[in-house]
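Note that one protein chain of the assembly has been removed; the remaining protein chains are unaltered in position.
For chain A:
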Amino acid sequence: MADVEETLKRIEGHKGVIGTIIVNSEGLPIRTTLDNSTTSLYARLLRSFTTLARSAVRDVDPQNDLTFVRIRSKKQEILVAPENNYLLVVIQNPSE
C-alpha cells in the first residue's frame, strides 16, 4: 500500500504530468487526480483502445505482447502502461 502511494506520488511529481488514472479491467477508474467526467472519458476510451492494441500485436505474433502505449497529440501525450488487470494512464505535456 505504501509502495503504491510512493510510486504514484513519484510519477505525479514529474515535470509536465497533468494527471494520472488507474483503470481496472472493466474500465472503471479506481484512482484519479483529474475530475470525474474527464476521468471516466479517458478510462472508457483507453480501456478499449488498449485492448484493441493488444489484440493487434498478438494477432501479428502470438508470442508477442503489448508493453506500452503512447498516443502523442498536438497538445499532450497520453501514456498507458497495460497489465493483465489494470491500466496506469498518465497525461503528460511534453517539454517544449
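By definition in this document, contacts are C-beta pairs under 8 Å (C-beta built on N, C-alpha and C of every residue); 3 or more make two chains touch, one makes a residue touch a chain; residues count from 1.
Everything that follows uses one rule, which is that contacts and distances are computed from a predicted model.
Between the names "Dynein axonemal intermediate chain 2", "Ubiquitin-activating enzyme E1 1", "GPI transamidase component PIG-T" or "EF-hand domain-containing protein", the one given in UniProt for the chain missing from this structure view is "Dynein axonemal intermediate chain 2". Within the set A:28, A:56 or A:71, the residue that contacts the chain not displayed is A:28. Counting the whole complex, the residues of chain A in touch with the unshown chain are 1, 3-4, 7-8, 10-11, 14-17, 22, 24, 26-28, 30-31, 40, 44, 67-68, 70, 72, 77, 79, 81, 83-86, 88, 90, 92, 94-96.
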